[in-house]
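Every protein chain but one is kept in place in this view of the complex.
Presenting chain A:
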Amino acid sequence: MSERVAVRKTYKLFIGGKFPRSESGRSYIVQDANVALSSRKDARDAVVAARAAVKGWAGATAYNRGQILYRVAEMLEGRREQFAALGVPGDEVDAAIDRWVWYAGWSDKLPQVYGGANPVAGPYFNLSAPEPTGVVAVVAPESPALLGLVSVIAPAIVTGNTVVAAASPSAPLAAVTLAEVLATSDLPGGVVNILTGRLAETVPTLASHMDVNAIDLTGVADADLAADLEVKAAENLKRVLRPAPADHDWSADPGITRMTTLLETKTVWHPKGV
C-alpha cells in the first residue's frame, strides 16, 4: 500500500469575496508555501472592491453587522487546529477569537458611547452620531500574525468601514486562512480584502490612493517608510493611525481609539416649535 499523497493548498489573495492570484502572476516562498506576491494593480483592484462594498456594509444595521462579526468568531473557533498547524500558538488563537467577540459587541454600542444629544442653548434638537469614514487601508503587524491582523481589521469593519489589509509578509498563511474564515461567515464580499506580499510594493499605492479614506500604519516598522506614507496620506487627508510601538502588548484591552479614528461624527440640528 502506498501512502496517500496529500492535496496541498494554494494560498491566494482575497479580493471582493473571491480568491484570485496576483494579476502579476508572481508568488514568493514563505512558510514553506508559494504565496501570492501582490502588485500595485492588485492593491488598486482591492480598493475598487472595498469601495463597492461600502454602501451595503455601512448601510447594514448595527445589529446585522454584530451578528456577522460574531459569526466570524464562531467560524474561527472551528479552525483552531488549522491555525495551530500554521504555527499560531493556542493562546494567540484564543485571544484572536475573543477579540472578534469583543468587537462584535461594539457594533450597536459605540454610537451610544461615542455619540449623543448635545444640549445647545436654543430651541433645537441636536444629536451627534458616528458614521464610518469609508475605505480603510490597514497594514497588519509583522507579528503576532493572527492576533495582530484581527486587531486591526475588526475595529475598522465593525462600524461599517471596508478594509484593504496588507498581511504580515513573513507570516501570511494565517491571513489567507483568516480570509477563508471571512469568506464563510456571511460577511459580504469586498468588506475585507487581503493582500499578501511586500509592503513596500502595495502600501505606498494604498497610502496615495485618492479613493481610500483612512490608513492604519500599525504594522509599518520602518519609521522612514511610515513618515513617507503619512505624507502620501495627507494628499486627500486620510485619517491616520500611526505605527504601533515595537513593544506593543497585543493582549491588552485595545480601547476604542482604533474604532473612533476611523469614524466621522455627524451632528444633526432640527428646530423645535409648533
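In the analysis below, a residue touches a chain if its C-beta (ideal position, glycine included) is under 8 Å from a C-beta of that chain, and two chains touch if they have at least 3 such contacts; residues count from 1.
Rule of thumb we're sticking to: contacts and distances are computed from a predicted model.
Look at the chain that isn't drawn here: its UniProt entry, checked against "Acyl carrier protein", "Cobalt ABC transporter ATP-binding protein", "Iron complex transport system permease protein" or "Aldehyde dehydrogenase family protein", names it "Aldehyde dehydrogenase family protein". Although one chain is not drawn, the whole complex shows that of A:23, A:108 or A:180 it is A:108 that touches it.
The omitted chain makes contact with chain A at the following residues, 62-63, 66-67, 70, 98, 101-102, 104-109, 112-113, 123, 125, 256, 270-274.
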